[in-house]
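Here it is, the structure, as structure tokens.
Note that one protein chain of the assembly has been removed; the remaining protein chains are unaltered in position.
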Amino acid sequence: MANFVAKPAPATLHAAADALAAGTTSSRQLAHDLLERYRVVDGTIHGFLRVDEAAILAQADAADARRAAGKALGRFDGVPIAIKDNISIDGQPCTCASKLLEGYTAAYDATVIARLREAGFVFFGQTNMDEFAMGSSTEHSAWFPTCNPWNTDCVPGGSSGGSAAVVASGQALGALGSDTGGSIRQPAGFCGIVGLKPTYGRVSRFGLVAFASSLDQIGPLTHDVRDAALLLDLIGGHDPNDSTSLDLPATDFEAALGNVDVKGLRIGLPREYMEVEGLSDEVRQAVEQTRDAFAKAGATIVEVSLPRTKYAVATYYVIATAEASSNLARFDGIRYGRRAKDATNLLDTYFKSREQGFGDEVKRRILLGTYVLSSGYYDAYYLRAQKVRTLIRQDFRAAFEQCDAILGPVAPTTAFRSGEFTDPLQMYLADIYTIPVNLAGNCAISVPVGVASSGLPLSVQLIGDALGESTILRAAQWLTTTGSPMPAGDA
Amino acid sequence: MATPAHDVDIAHTALLARLELTDAEKSAMQHEIEDIVGYVRLLQEVDVDGVEPTAHAAPVHNVFRKDASAPSMAHERMMDNAPDTIDDELIKVPVVLGGDEPGSA
Partner (left out) sequence: MQYDIVIGLEVHVQIRTDMKMFCRCANRFGAAPNTLVCPICLGYPGVLPVPNEQAIRRTLLAGMMCNCELAAWSKFDRKSYFYPDMPKNYQLSQYDLPLCGRGHLRIEGKSLIGDVGPKDVGITRIHLEEDTGKLTHFAQSSGVDFNRAGMPLMEIVSEPDISSADEAYAYLVALRQVMQYADISDCDMEKGQMRCDVNISLKLPGATAFNKKTEVKNLNSFKAVHRAIEYEIERQAEILEEGGQFIQATRGWNDVLGETYVQRIKEDAEDYRYFPCPDLMPMRIDDELLDELRCTMAETPARRRERFARDLELPAYDAHVLTLEKATADYFEACVAAGAPAKQASNWIMGEILRHLSETDTPMTGYPVRPEELAKLIGLIEKGTINQGQGRKILAQMVAEGGEPEAIAREKGWVQESNEGVIADFVRQAIAANPGPAQEVREGNAKALNFLMGQVMRLSRGKANPQVVMQLLENELTG
């Protein structure tokens, strides 16, 4: 075991922006330092799939030139950010860590990328992930598994494990990931950083390679809450290219983080969350200590109930796999990506390209999703799951009448060891705390609160109502600054 | 924890999904999918009478685009991505056999 946790200097996106504004660093210097760190640690961490040094330096130099000419695109012109490899960047590969997309070059910018590009961000590498975002450990990448910077024998979580690991190991100031059932929050939790899943519809999905369209959201993985807030301000907002995007006014979550106070804030604790089988003592204690810290600062603690929690995983695995089976049908080696060479006819081309291109976990979920949608099973599985989803949403609505934010674990345990889960179902069940939020469409944030006896980070989750980002960001800000309940977990 | 389902026709499902599976994969997948389906049957105990299904997490409707065309993408970019082409003009696919025909278009 080795520990690779580090904070770059400057350590955050906002600090880098300040340093650029003050003239104490340059975009080239920032990129250079991160590339140095990358060369030292990523041979062990394997957080990046690709780092194109020349392209990064070219972007950085262009930003420096703009700034020198007094034409900076804004505060963040020249600040580097890492991107999960399922978000489309014009002219770059976008493999989703799948062999099937080998050779594909994206022909357009995702909306979030276009917005960051307009703000002057430097795209610093594409991060590893579970293939097509299907997994909770980044062991299901077609290329290589990513290691947890806190303990390289452990997984960084998933599916945005690459993004979490490069941030935690000081190779990135911040990163974008995607969250379908916990894929931002769980790796952020396992790697001791901040991870935010926005309300469904707040951030455009245009350009995010779809896993489960009704559950997916792009969100930030960052060193601090302020970076999460400012990234959400930048990437959020209505997008006419995404029919599911909400038409909302511009936000300034970052400004709302000044001088936070939790007095009078109603923190809900779902009783079902503490009854989950497999919840570790240390995670339970982290939640309880966080609760106590909130109470001590004048927050009101309310016990709430989310009675359908136990159905969430089953509901999720029907809906997510059904949508995935359809979303992944387009990967057939016909128009782009890798086509099997040994096929003799069309049917064979489909079979072989998909057989050779997809990993086992992806195949498993495609099969499950195909099955639940197939003739004779639709009503029993898919339609029923959609109805249970309605009930799960209603549970949250009722809970949020009694509280402003819900506090709970991110996952039942801290980061688990690589190869620990051999039974897929057991791995799925570990997503019990993150999945309900995607089903309901709410927002939630994963916040580091301490370090376990194993030396791995401990995190808690704050769940907000739909469009309740301001509340959970402020609570998270308080928790990570003035109200930290446990000894700091910095390396 | 859950009774495995025994009615999963994995070969048929794999055909629908255009996934080729070896015999070994087939039997492993059969077991795993039946396990998961068995678990998912947990949902049968939920009373969903009169409950509307949720297809979307956001309560939005009537999202449309005004009918105004815009330039298409460069033809070369499409051809560069294609695994095989005919004269850099059409996407080439292996001969379509009778059995591959879809039901309708």
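Going by the order they are written in, the chains are A and B; count residues from 1 in each one.
Basically, contacts are C-beta pairs under 8 Å (C-beta built on N, C-alpha and C of every residue); 3 or more make two chains touch, one makes a residue touch a chain.
What you see is a predicted model, and the numbers here were worked out from it, not measured in a lab.
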Checklist entry - Touched by the hidden chain, which of the shown chains? => result A, B
Checklist outcome for this item: Sole touch to the unshown chain from A:E323, A:E355 or A:E469: residue A:E323
Checklist outcome for this item: Out of A:Q59, A:S88, A:T152 or A:T315, only one touches the absent chain, namely A:S88
Checklist entry - For subunit B, which residues reach the chain that was dropped from this view? => result 16, 18, 55-56, 58, 60-70, 72-73, 75, 78-79, 86, 89-96, 98, 100-105
Next on the checklist: By the contact criterion defined above, which parts of subunit A meet the unshown chain? Give residue numbers in ascending order.
Outcome noted: 86-88, 94, 96, 101, 104, 106-108, 110, 205-210, 212-214, 240-244, 322-323, 325-326, 329-332, 334-336, 346, 350, 370, 373-375, 378, 382
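Keep this in mind: only the chains that are shown with their structure count from here on.
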Checklist entry - Any idea which subunit B residues touch subunit A in the complex? => result 8, 10, 12-14, 16-21, 25, 29, 32-33, 35-37, 39-40, 42-44, 46, 48, 51-58, 60, 63, 65, 73, 77-78, 80-84, 91, 93-97, 99-100
Checklist outcome for this item: Given the complex, residues on subunit A that touch subunit B span 103-105, 107-108, 200-201, 214-215, 240, 243-244, 246, 308, 310-311, 313-315, 317-318, 325, 329, 332-339, 343-352, 354-355, 358, 360, 363-364, 366-368, 370-372, 374, 380-381, 383-391, 393, 423-425, 428, 438-441
